[in-house]
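This is the structure I have questions about; it appears just below.
The other protein chains are all here in position, but one chain of the complex has been omitted.
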């Protein structure tokens, strides 16, 4: 069957589906569920989503696309006021959690030992648990070294949570300043200077 | 404090709050949370909500006021399509359902009592409902015996589902024909014809 659906109905259906779904919906998700049987072309669906984004541009909520698909979120400018709806929400994360997450995000796949080497401190199980429980990271394999430690990588949920479509949308890492030790000089002078 | 908020900001904030809240928000809820400190008059808030309702009139979701407050609800006309977002798999049919269906298919038109006589156990209303709901059987008449029980027969949908053009394409069951299941003692000999 290939039922007809007009542009207004199509937009309403896509809009309602994204608002009603409990997770982001990709184009494929939409095609295989609410649009199943309507034979809506890829282009027509993209146009509809673009049109919806435009419709909501000046509103209190916006349609955004992240790694897992489309969803409506509230305008970031309103967050301070909206936070009053949940007096004790908005979890804060410790630097240890954020540094570990940053290392997994930029260096994935990475073992816990490698994270510890770079941070210079041990990474507590509590930290890994926090990241795993939030579904931000997962074990994607095991390194073939003694102990076969798990290799961690970030998930789609991580990207969704931070409003990203791809990992390459992460802020670029600052460049290392080249180590410019002039060995001959420094070795001689260091001793004298200090 | 009584900060200023312009009409656009007010509408965006109210809109975002209702979309983000996990329960309906009343005017009082809005005043005591997101609008706290803005000194927005009752009338101004009502006007904003009315305006929002109008804005969403032609969309896939509509702003609705319920007993406990305002919330966005998907358009009822879209429910059938949205249903495909959460498919529920129903359990397999019981032996009783299959036997009943088989008897209706091979012995139609047949009453529930006759099915019970042949199966030797009672046939629950639930079983008949399952088959009627699936549009595989229907009542084609009533038998003129006390109680005027309905006579069940299979439908075109039944044939379509099983890929049959006619009932006589059902697999022949020699054992079934050899035994009389006809308790009403209505033996007709039409065998020569087919």
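Order as written gives the chain letters A and B; numbering starts at 1 within each chain.
Going forward, contacts are C-beta pairs under 8 Å (C-beta built on N, C-alpha and C of every residue); 3 or more make two chains touch, one makes a residue touch a chain.
Just so we're on the same page, contacts and distances are computed from a predicted model.
Per the UniProt record, the chain missing from the shown structure is "Segregation and condensation protein A", taken from the list "Tryptophan synthase beta chain", "Fumarate reductase subunit D", "Segregation and condensation protein A" or "Heme exporter protein D". Among the residues B:14, B:35, B:52 or B:101, only B:101 touches the chain that is left out of the figure. Interface note: of A:4, A:43 or A:95, the residue touching the hidden chain in the full complex is A:95. Not every partner is drawn; the one left out touches chain B at residues 16, 19-20, 61, 71-76, 78-79, 82-84, 86-93, 95, 98-99, 101-103, 105-109, 118-120, 134, 138, 140-145, 148, 151, 153-154, 161-163, 166-168, 170-171, 173, 175-182, 184, 186-191, 193-194. Of the residues in chain A, those that touch the hidden partner chain are 16, 19-20, 22, 61, 71-76, 79, 82-83, 89-91, 93, 95-96, 98-99, 101-103, 105-106, 118-122, 160-164, 170-171, 173-174, 176-181, 183-184, 186-187, 190-191, 193-194.
Keep in mind that, in the parts below, only the chains that are shown with their structure count from here on.
For the pair chain A and chain B, the distance between C-alpha centroids works out to 38 Å. On the chain B side of its complex with chain A, the touching residues are 8, 11-17, 19-21, 33-36, 58-61, 72, 74-75, 78, 81-82, 84-85.
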